[in-house]
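Selected chains from the complex are presented in situ; the others are not included.
Think of it as A and B in the order they're written, each chain with its own count starting at 1.
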(Lines give C-alpha, C1' and ligand atoms only; values in the text may rest on other atoms or scores of the structure.)
Protein backbone atom coordinates (compact mmCIF):
# COMPACT_ATOMS: atom_id res chain seq x y z
CA UNK A 1 0.00 0.00 0.00
CA UNK A 2 1.22 3.37 -1.07
CA UNK A 3 1.51 5.46 2.11
CA UNK A 4 0.62 8.67 0.30
CA UNK A 5 -2.65 7.13 -0.73
CA UNK A 6 -3.44 5.89 2.75
CA UNK A 7 -2.73 9.34 4.07
CA UNK A 8 -5.20 10.91 1.65
CA UNK A 9 -8.04 8.86 3.17
CA UNK A 10 -6.85 8.95 6.76
CA UNK A 11 -9.40 11.53 7.85
CA UNK A 12 -12.24 11.02 5.38
CA UNK A 13 -15.32 9.32 6.86
CA UNK A 14 -17.14 6.54 5.03
CA UNK A 15 -20.22 8.76 5.22
CA UNK A 16 -18.45 11.39 3.13
CA UNK A 17 -17.11 8.76 0.74
CA UNK A 18 -20.56 7.37 0.01
CA UNK A 19 -21.86 10.87 -0.72
CA UNK A 20 -18.98 11.52 -3.11
CA UNK A 21 -19.45 8.16 -4.85
CA UNK A 22 -23.20 8.69 -5.15
CA UNK A 23 -22.58 11.98 -6.93
CA UNK A 24 -20.55 9.92 -9.42
CA UNK A 25 -23.51 7.54 -9.88
CA UNK A 26 -22.42 4.74 -7.52
CA UNK A 27 -25.12 3.96 -4.96
CA UNK A 28 -24.04 0.42 -4.02
CA UNK A 29 -20.61 0.72 -2.38
CA UNK A 30 -21.32 0.23 1.33
CA UNK A 31 -21.01 -3.36 2.54
CA UNK A 32 -24.24 -4.36 4.28
CA UNK A 33 -24.23 -6.27 7.52
CA UNK A 34 -20.62 -5.74 8.51
CA UNK A 35 -19.90 -3.75 11.65
CA UNK A 36 -16.86 -3.06 13.80
CA UNK A 37 -16.23 -6.04 16.09
CA UNK A 38 -15.03 -3.74 18.87
CA UNK A 39 -16.48 -0.27 19.46
CA UNK A 40 -13.81 2.35 19.02
CA UNK A 41 -11.37 0.19 17.06
CA UNK A 42 -9.14 2.19 14.67
CA UNK A 43 -10.32 2.97 11.14
CA UNK A 44 -8.46 1.21 8.33
CA UNK A 45 -7.59 2.02 4.70
CA UNK A 46 -6.08 -0.51 2.30
CA UNK A 47 -6.26 -2.52 -0.91
CA UNK A 48 -8.72 -5.44 -0.95
CA UNK A 49 -7.33 -8.97 -0.86
CA UNK A 50 -10.41 -11.09 -1.58
CA UNK A 51 -11.36 -14.57 -0.33
CA UNK A 52 -14.36 -16.58 -1.43
CA UNK A 53 -16.54 -19.28 0.17
CA UNK A 54 -19.46 -21.28 -1.25
CA UNK A 55 -21.93 -23.25 0.91
CA UNK A 56 -20.76 -26.34 2.77
CA UNK A 57 -21.23 -29.75 1.20
CA UNK A 58 -20.35 -32.50 3.61
CA UNK A 59 -17.93 -34.19 1.19
CA UNK A 60 -15.93 -30.96 0.80
CA UNK A 61 -16.32 -28.91 3.95
CA UNK A 62 -14.39 -31.10 6.37
CA UNK A 63 -11.65 -30.51 8.90
CA UNK A 64 -9.40 -32.31 6.40
CA UNK A 65 -9.99 -29.52 3.86
CA UNK A 66 -8.00 -27.20 6.14
CA UNK A 67 -4.87 -28.97 4.86
CA UNK A 68 -5.75 -28.66 1.17
CA UNK A 69 -3.77 -26.38 -1.18
CA UNK A 70 -6.95 -24.32 -1.61
CA UNK A 71 -7.36 -23.51 2.06
CA UNK A 72 -7.83 -20.33 4.04
CA UNK A 73 -4.38 -21.09 5.49
CA UNK A 74 -2.76 -20.89 2.04
CA UNK A 75 -4.69 -17.71 1.25
CA UNK A 76 -3.40 -16.01 4.39
CA UNK A 77 0.19 -16.86 3.44
CA UNK A 78 -0.44 -15.08 0.10
CA UNK A 79 -1.59 -11.82 1.69
CA UNK A 80 0.74 -8.84 1.25
CA UNK A 81 1.45 -6.52 4.16
CA UNK A 82 -1.03 -3.61 4.55
CA UNK A 83 -3.79 -5.26 2.54
CA UNK A 84 -7.31 -5.68 3.91
CA UNK A 85 -8.72 -9.21 3.77
CA UNK A 86 -12.26 -8.98 2.36
CA UNK A 87 -14.14 -12.26 2.72
CA UNK A 88 -17.27 -13.33 0.84
CA UNK A 89 -18.96 -15.61 3.36
CA UNK A 90 -22.24 -15.45 1.37
CA UNK A 91 -23.77 -13.82 4.43
CA UNK A 92 -23.58 -17.01 6.50
CA UNK A 93 -23.73 -15.93 10.13
CA UNK A 94 -23.90 -19.30 11.88
CA UNK A 95 -20.33 -20.40 11.21
CA UNK A 96 -17.18 -18.44 12.05
CA UNK A 97 -14.78 -18.00 9.15
CA UNK A 98 -11.70 -17.27 11.27
CA UNK A 99 -10.75 -17.63 14.95
CA UNK A 100 -7.87 -16.46 17.05
CA UNK A 101 -5.12 -18.54 15.40
CA UNK A 102 -5.85 -17.35 11.87
CA UNK A 103 -6.25 -13.75 13.02
CA UNK A 104 -2.94 -13.99 14.87
CA UNK A 105 -1.20 -15.13 11.68
CA UNK A 106 -2.78 -12.31 9.65
CA UNK A 107 -1.62 -9.80 12.25
CA UNK A 108 1.87 -11.32 12.14
CA UNK A 109 1.94 -10.83 8.36
CA UNK A 110 1.04 -7.14 8.67
CA UNK A 111 -2.49 -7.39 7.32
CA UNK A 112 -4.31 -4.13 8.10
CA UNK A 113 -7.69 -5.65 8.93
CA UNK A 114 -10.45 -8.13 8.13
CA UNK A 115 -13.81 -7.28 6.56
CA UNK A 116 -16.51 -9.92 6.00
CA UNK A 117 -20.25 -10.36 5.63
CA UNK A 118 -19.90 -13.50 7.74
CA UNK A 119 -18.99 -14.17 11.36
CA UNK A 120 -15.79 -14.74 13.32
CA UNK A 121 -15.39 -17.28 16.11
CA UNK A 122 -13.61 -17.36 19.43
CA UNK A 123 -14.48 -13.75 20.19
CA UNK A 124 -12.32 -13.42 23.29
CA UNK A 125 -9.27 -14.73 21.43
CA UNK A 126 -9.81 -12.52 18.38
CA UNK A 127 -10.21 -9.40 20.52
CA UNK A 128 -6.97 -10.28 22.31
CA UNK A 129 -5.09 -10.36 18.99
CA UNK A 130 -6.13 -6.79 18.25
CA UNK A 131 -6.56 -7.16 14.47
CA UNK A 132 -9.32 -4.69 13.45
CA UNK A 133 -12.32 -6.73 12.28
CA UNK A 134 -15.58 -5.73 10.58
CA UNK A 135 -18.05 -8.64 10.52
CA UNK A 136 -21.72 -9.65 10.75
CA UNK A 137 -21.43 -11.27 14.15
CA UNK A 138 -19.87 -14.01 16.20
CA UNK A 139 -20.54 -17.73 15.85
CA UNK A 140 -18.91 -20.65 17.59
CA UNK A 141 -19.02 -23.27 14.78
CA UNK A 142 -16.02 -23.61 12.45
CA UNK A 143 -16.29 -22.46 8.84
CA UNK A 144 -16.77 -26.00 7.57
CA UNK A 145 -20.05 -26.24 9.49
CA UNK A 146 -21.54 -23.95 6.85
CA UNK A 147 -18.97 -23.01 4.24
CA UNK A 148 -16.51 -24.41 1.68
CA UNK A 149 -13.49 -22.27 0.82
CA UNK A 150 -12.83 -22.03 -2.94
CA UNK A 151 -10.18 -19.42 -3.65
CA UNK A 152 -8.69 -15.95 -3.35
CA UNK A 153 -8.11 -12.79 -5.39
CA UNK A 154 -11.28 -13.30 -7.47
CA UNK A 155 -14.16 -10.84 -7.80
CA UNK A 156 -16.51 -11.38 -4.86
CA UNK A 157 -19.86 -10.38 -3.42
CA UNK A 158 -19.53 -9.01 0.11
CA UNK A 159 -22.54 -7.59 1.89
CA UNK A 160 -24.41 -7.16 -1.38
CA UNK A 161 -21.57 -5.22 -3.01
CA UNK A 162 -19.11 -6.26 -5.73
CA UNK A 163 -15.49 -6.14 -4.61
CA UNK A 164 -12.60 -6.73 -6.99
CA UNK A 165 -9.00 -7.48 -6.00
CA UNK A 166 -7.12 -4.22 -5.35
CA UNK A 167 -10.19 -2.03 -4.97
CA UNK A 168 -9.64 0.40 -2.09
CA UNK A 169 -11.42 -0.34 1.20
CA UNK A 170 -12.08 2.24 3.91
CA UNK A 171 -13.75 1.11 7.16
CA UNK A 172 -14.77 3.08 10.22
CA UNK A 173 -17.55 3.10 12.80
CA UNK A 174 -20.20 3.40 10.05
CA UNK A 175 -18.95 0.21 8.35
CA UNK A 176 -16.89 -0.50 5.24
CA UNK A 177 -16.94 1.15 1.80
CA UNK A 178 -15.35 0.02 -1.45
CA UNK A 179 -13.82 2.57 -3.84
CA UNK A 180 -13.32 1.08 -7.31
CA UNK A 181 -9.59 1.06 -8.11
CA UNK A 182 -10.09 3.28 -11.16
CA UNK A 183 -11.80 6.01 -9.17
CA UNK A 184 -9.44 6.33 -6.20
CA UNK A 185 -7.79 9.56 -7.26
CA UNK A 186 -10.84 11.53 -8.19
CA UNK A 187 -12.69 10.32 -5.07
CA UNK A 188 -9.81 11.42 -2.84
CA UNK A 189 -9.90 14.91 -4.30
CA UNK A 190 -13.66 15.33 -4.07
CA UNK A 191 -13.77 13.87 -0.55
CA UNK A 192 -11.28 16.35 0.84
CA UNK A 193 -13.36 19.20 -0.49
CA UNK A 194 -16.62 17.74 0.86
CA UNK A 195 -15.13 17.30 4.35
CA UNK A 196 -14.05 20.93 4.38
CA UNK A 197 -17.50 22.10 3.30
CA UNK A 198 -19.27 20.03 5.92
CA UNK A 199 -16.99 21.31 8.67
CA UNK A 200 -17.90 24.87 7.68
CA UNK A 201 -21.63 24.02 7.60
CA UNK A 202 -21.44 22.46 11.05
CA UNK A 203 -20.01 25.71 12.40
CA UNK A 204 -22.96 27.62 10.95
CA UNK A 205 -25.41 25.17 12.53
CA UNK A 206 -23.66 25.51 15.86
CA UNK A 207 -24.07 29.27 15.46
CA UNK A 208 -27.83 28.77 15.08
CA UNK A 209 -28.30 28.84 11.31
CA UNK A 210 -31.35 27.03 9.89
CA UNK A 211 -30.76 24.26 7.34
CA UNK A 212 -32.58 25.30 4.15
CA UNK A 213 -30.13 27.09 1.87
CA UNK A 214 -27.24 26.02 4.08
CA UNK A 215 -27.04 22.26 3.66
CA UNK A 216 -26.63 21.91 0.77
CA UNK A 217 -25.54 25.53 0.35
CA UNK A 218 -27.32 27.86 -2.04
CA UNK A 219 -25.34 30.35 -4.12
CA UNK A 220 -25.03 32.84 -1.28
CA UNK A 221 -23.75 30.29 1.20
CA UNK A 222 -21.43 28.78 -1.39
CA UNK A 223 -19.88 32.19 -1.81
CA UNK A 224 -19.56 32.59 1.95
CA UNK A 225 -17.87 29.19 2.17
CA UNK A 226 -15.45 30.01 -0.64
CA UNK A 227 -14.55 33.30 1.00
CA UNK A 228 -13.96 31.54 4.33
CA UNK A 229 -11.86 28.88 2.63
CA UNK A 230 -9.73 31.47 0.88
CA UNK A 231 -9.09 33.15 4.22
CA UNK A 232 -8.48 29.85 6.03
CA UNK A 233 -5.99 28.77 3.38
CA UNK A 234 -3.88 31.85 4.06
CA UNK A 235 -4.10 31.68 7.85
CA UNK A 236 -2.01 29.29 9.94
CA UNK A 237 -4.17 26.46 11.44
CA UNK B 1 -45.28 19.41 25.37
CA UNK B 2 -47.20 19.82 28.56
CA UNK B 3 -44.67 19.36 31.37
CA UNK B 4 -47.25 17.82 33.67
CA UNK B 5 -47.84 15.10 31.13
CA UNK B 6 -44.14 14.40 30.66
CA UNK B 7 -43.80 14.14 34.41
CA UNK B 8 -46.52 11.51 34.61
CA UNK B 9 -44.51 9.19 32.35
CA UNK B 10 -41.08 10.10 33.66
CA UNK B 11 -40.69 6.92 35.69
CA UNK B 12 -42.91 4.45 33.82
CA UNK B 13 -41.02 1.82 31.84
CA UNK B 14 -42.02 0.89 28.30
CA UNK B 15 -42.41 -2.67 29.62
CA UNK B 16 -45.13 -1.49 31.99
CA UNK B 17 -46.76 0.62 29.28
CA UNK B 18 -47.06 -2.33 26.90
CA UNK B 19 -48.67 -4.40 29.65
CA UNK B 20 -51.16 -1.64 30.38
CA UNK B 21 -51.95 -1.14 26.68
CA UNK B 22 -52.37 -4.88 26.14
CA UNK B 23 -54.94 -4.98 28.91
CA UNK B 24 -56.83 -2.36 26.87
CA UNK B 25 -56.60 -4.60 23.77
CA UNK B 26 -53.59 -2.96 22.03
CA UNK B 27 -50.89 -5.53 21.28
CA UNK B 28 -49.07 -3.67 18.50
CA UNK B 29 -47.60 -0.55 20.08
CA UNK B 30 -43.87 -1.32 20.41
CA UNK B 31 -41.76 -0.20 17.45
CA UNK B 32 -39.79 -3.18 16.12
CA UNK B 33 -36.17 -2.89 15.19
CA UNK B 34 -35.37 0.39 16.86
CA UNK B 35 -32.89 0.39 19.73
CA UNK B 36 -31.01 3.03 21.72
CA UNK B 37 -28.02 4.22 19.71
CA UNK B 38 -25.95 4.59 22.87
CA UNK B 39 -26.31 2.28 25.87
CA UNK B 40 -27.46 4.21 28.90
CA UNK B 41 -28.77 7.24 27.03
CA UNK B 42 -31.61 9.05 28.86
CA UNK B 43 -35.22 7.96 28.37
CA UNK B 44 -37.48 10.39 26.47
CA UNK B 45 -41.18 11.25 26.51
CA UNK B 46 -42.85 13.49 23.95
CA UNK B 47 -45.39 14.04 21.20
CA UNK B 48 -44.64 12.43 17.84
CA UNK B 49 -43.62 14.66 14.93
CA UNK B 50 -43.74 12.26 11.98
CA UNK B 51 -41.60 12.15 8.81
CA UNK B 52 -42.10 9.82 5.88
CA UNK B 53 -39.84 8.32 3.21
CA UNK B 54 -40.64 6.11 0.21
CA UNK B 55 -38.01 4.09 -1.69
CA UNK B 56 -35.40 5.88 -3.77
CA UNK B 57 -36.02 6.40 -7.47
CA UNK B 58 -32.96 7.76 -9.18
CA UNK B 59 -34.80 10.72 -10.74
CA UNK B 60 -36.07 11.85 -7.33
CA UNK B 61 -33.57 10.74 -4.71
CA UNK B 62 -30.69 13.00 -5.60
CA UNK B 63 -28.42 15.33 -3.68
CA UNK B 64 -30.36 18.12 -5.40
CA UNK B 65 -33.55 17.00 -3.63
CA UNK B 66 -32.01 18.18 -0.36
CA UNK B 67 -32.77 21.73 -1.53
CA UNK B 68 -36.41 21.02 -2.43
CA UNK B 69 -39.29 22.53 -0.41
CA UNK B 70 -40.24 18.97 0.57
CA UNK B 71 -36.92 18.13 2.18
CA UNK B 72 -35.84 16.73 5.53
CA UNK B 73 -34.28 20.16 6.09
CA UNK B 74 -37.63 21.89 5.80
CA UNK B 75 -39.24 19.28 8.05
CA UNK B 76 -36.69 19.89 10.78
CA UNK B 77 -37.40 23.62 10.69
CA UNK B 78 -41.09 22.79 11.31
CA UNK B 79 -40.43 20.75 14.46
CA UNK B 80 -41.65 22.28 17.72
CA UNK B 81 -39.46 22.16 20.82
CA UNK B 82 -39.86 19.02 22.97
CA UNK B 83 -41.34 16.90 20.19
CA UNK B 84 -39.90 13.53 19.23
CA UNK B 85 -39.10 13.08 15.55
CA UNK B 86 -40.48 9.68 14.46
CA UNK B 87 -39.26 8.69 11.03
CA UNK B 88 -40.75 6.04 8.74
CA UNK B 89 -37.72 4.85 6.79
CA UNK B 90 -39.65 1.76 5.56
CA UNK B 91 -37.13 -0.33 7.47
CA UNK B 92 -34.27 0.53 5.11
CA UNK B 93 -31.06 -0.11 7.02
CA UNK B 94 -28.48 0.46 4.30
CA UNK B 95 -28.84 4.24 4.04
CA UNK B 96 -28.58 6.71 6.91
CA UNK B 97 -31.51 9.11 7.18
CA UNK B 98 -29.67 11.75 9.23
CA UNK B 99 -26.06 12.50 10.10
CA UNK B 100 -24.34 14.87 12.48
CA UNK B 101 -25.39 18.14 10.84
CA UNK B 102 -29.12 17.37 10.85
CA UNK B 103 -28.96 16.01 14.39
CA UNK B 104 -27.14 19.14 15.49
CA UNK B 105 -29.91 21.29 14.07
CA UNK B 106 -32.62 19.19 15.75
CA UNK B 107 -30.79 19.51 19.06
CA UNK B 108 -30.50 23.26 18.53
CA UNK B 109 -34.28 23.46 18.03
CA UNK B 110 -34.96 21.64 21.31
CA UNK B 111 -36.18 18.38 19.78
CA UNK B 112 -36.28 15.74 22.55
CA UNK B 113 -35.05 12.84 20.46
CA UNK B 114 -35.16 10.85 17.21
CA UNK B 115 -36.88 7.49 16.72
CA UNK B 116 -36.70 5.59 13.42
CA UNK B 117 -36.90 2.11 11.94
CA UNK B 118 -34.04 3.12 9.66
CA UNK B 119 -30.37 3.94 10.22
CA UNK B 120 -28.36 7.04 11.05
CA UNK B 121 -24.98 7.89 9.50
CA UNK B 122 -21.78 9.40 10.75
CA UNK B 123 -22.01 7.59 14.08
CA UNK B 124 -19.10 9.39 15.72
CA UNK B 125 -20.57 12.79 14.84
CA UNK B 126 -24.09 11.90 15.96
CA UNK B 127 -22.86 10.58 19.32
CA UNK B 128 -20.92 13.81 19.81
CA UNK B 129 -24.12 15.86 19.37
CA UNK B 130 -25.78 14.01 22.22
CA UNK B 131 -29.31 13.94 20.79
CA UNK B 132 -30.95 10.72 22.09
CA UNK B 133 -31.52 8.42 19.10
CA UNK B 134 -33.41 5.12 18.75
CA UNK B 135 -32.68 3.49 15.39
CA UNK B 136 -32.15 0.20 13.55
CA UNK B 137 -28.44 0.66 13.01
CA UNK B 138 -25.75 2.72 11.40
CA UNK B 139 -25.07 3.05 7.66
CA UNK B 140 -22.63 5.27 5.83
CA UNK B 141 -24.65 6.01 2.63
CA UNK B 142 -26.81 9.15 2.50
CA UNK B 143 -30.60 8.84 2.57
CA UNK B 144 -30.87 9.34 -1.18
CA UNK B 145 -28.95 6.11 -1.77
CA UNK B 146 -32.09 4.26 -0.71
CA UNK B 147 -34.88 6.67 0.17
CA UNK B 148 -36.98 9.57 -1.15
CA UNK B 149 -38.41 11.98 1.41
CA UNK B 150 -42.11 12.78 0.83
CA UNK B 151 -43.50 14.72 3.76
CA UNK B 152 -44.16 15.27 7.45
CA UNK B 153 -46.97 15.16 10.01
CA UNK B 154 -48.80 12.37 8.17
CA UNK B 155 -49.76 8.98 9.62
CA UNK B 156 -46.79 6.65 9.25
CA UNK B 157 -45.66 3.07 9.71
CA UNK B 158 -42.62 2.81 11.96
CA UNK B 159 -41.25 -0.55 12.97
CA UNK B 160 -44.49 -2.28 12.03
CA UNK B 161 -46.60 0.08 14.15
CA UNK B 162 -48.96 2.90 13.13
CA UNK B 163 -47.93 6.30 14.48
CA UNK B 164 -50.10 9.40 14.05
CA UNK B 165 -48.96 12.98 14.56
CA UNK B 166 -49.21 13.94 18.23
CA UNK B 167 -49.42 10.39 19.59
CA UNK B 168 -47.30 10.12 22.72
CA UNK B 169 -43.91 8.39 22.43
CA UNK B 170 -41.98 6.91 25.34
CA UNK B 171 -38.56 5.38 24.69
CA UNK B 172 -36.13 3.71 27.05
CA UNK B 173 -33.61 0.86 27.02
CA UNK B 174 -36.33 -1.60 25.89
CA UNK B 175 -37.14 0.52 22.81
CA UNK B 176 -39.96 2.90 21.90
CA UNK B 177 -43.70 2.64 22.52
CA UNK B 178 -46.55 4.67 21.06
CA UNK B 179 -49.54 5.65 23.19
CA UNK B 180 -52.48 6.74 21.04
CA UNK B 181 -53.26 10.38 21.78
CA UNK B 182 -56.80 9.56 22.93
CA UNK B 183 -55.60 7.08 25.54
CA UNK B 184 -52.84 9.08 27.20
CA UNK B 185 -54.74 9.94 30.38
CA UNK B 186 -56.11 6.53 31.17
CA UNK B 187 -52.79 4.85 30.38
CA UNK B 188 -50.95 7.23 32.71
CA UNK B 189 -53.29 6.35 35.57
CA UNK B 190 -53.15 2.59 35.04
CA UNK B 191 -49.37 2.63 34.56
CA UNK B 192 -48.71 4.34 37.87
CA UNK B 193 -50.73 1.68 39.64
CA UNK B 194 -49.02 -1.16 37.77
CA UNK B 195 -45.56 0.18 38.65
CA UNK B 196 -46.49 0.30 42.31
CA UNK B 197 -47.81 -3.26 42.25
CA UNK B 198 -44.71 -4.61 40.52
CA UNK B 199 -42.43 -2.90 43.02
CA UNK B 200 -44.30 -4.61 45.84
CA UNK B 201 -44.13 -7.99 44.07
CA UNK B 202 -40.40 -7.62 43.57
CA UNK B 203 -39.95 -7.13 47.30
CA UNK B 204 -41.84 -10.37 47.96
CA UNK B 205 -39.65 -12.23 45.43
CA UNK B 206 -36.55 -10.84 47.05
CA UNK B 207 -37.89 -12.16 50.35
CA UNK B 208 -38.10 -15.64 48.80
CA UNK B 209 -41.77 -15.89 47.80
CA UNK B 210 -42.65 -18.29 44.96
CA UNK B 211 -44.37 -16.86 41.87
CA UNK B 212 -47.72 -18.67 41.55
CA UNK B 213 -50.39 -16.60 43.27
CA UNK B 214 -48.01 -13.67 43.58
CA UNK B 215 -47.42 -12.52 40.00
CA UNK B 216 -50.12 -11.85 39.05
CA UNK B 217 -51.49 -11.70 42.60
CA UNK B 218 -54.40 -13.86 43.71
CA UNK B 219 -57.08 -12.46 45.99
CA UNK B 220 -55.01 -12.95 49.12
CA UNK B 221 -51.95 -11.24 47.73
CA UNK B 222 -54.05 -8.46 46.23
CA UNK B 223 -55.39 -7.78 49.71
CA UNK B 224 -51.87 -7.79 51.15
CA UNK B 225 -50.77 -5.32 48.47
CA UNK B 226 -53.72 -3.03 49.13
CA UNK B 227 -53.00 -3.08 52.85
CA UNK B 228 -49.34 -2.27 52.21
CA UNK B 229 -50.30 0.52 49.84
CA UNK B 230 -52.69 2.04 52.34
CA UNK B 231 -49.91 2.04 54.93
CA UNK B 232 -47.30 3.33 52.48
CA UNK B 233 -49.57 6.18 51.44
CA UNK B 234 -49.73 7.42 55.02
CA UNK B 235 -46.02 7.02 55.76
CA UNK B 236 -43.39 9.50 54.57
CA UNK B 237 -41.22 8.04 51.78
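Couple of notes before you dig in:
Just so it is clear, a residue touches a chain if its C-beta (ideal position, glycine included) is under 8 Å from a C-beta of that chain, and two chains touch if they have at least 3 such contacts.
Everything quoted here is computed from the prediction, not taken from an experiment.
The complete homomeric complex described by this structure file contains 6 copies, of which 2 appear in the displayed model.
Going forward, only the chains that are shown with their structure count from here on.
Copies chain A and chain B of the same sequence differ by a rotation of 120 degrees once their CA atoms are superposed, given in steps of 5.
One inter-chain figure worth recording: chain A and chain B are separated by 32 Å, centre to centre, where each centre is the mean of the chain's CA atoms.
By the touch rule above, chain A contacts chain B in their complex via residues 13-15, 17-19, 22-23, 27, 29-30, 32, 35, 160, 172-175, 177, 198, 201-202, 205-206, 208, 210-213, 215-216, 218. Chain B makes touch with chain A in their complex at residues 56, 58, 63, 66-67, 71, 73-74, 76-77, 93-94, 96, 99-102, 104-105, 108, 121-125, 137-142, 144-146.
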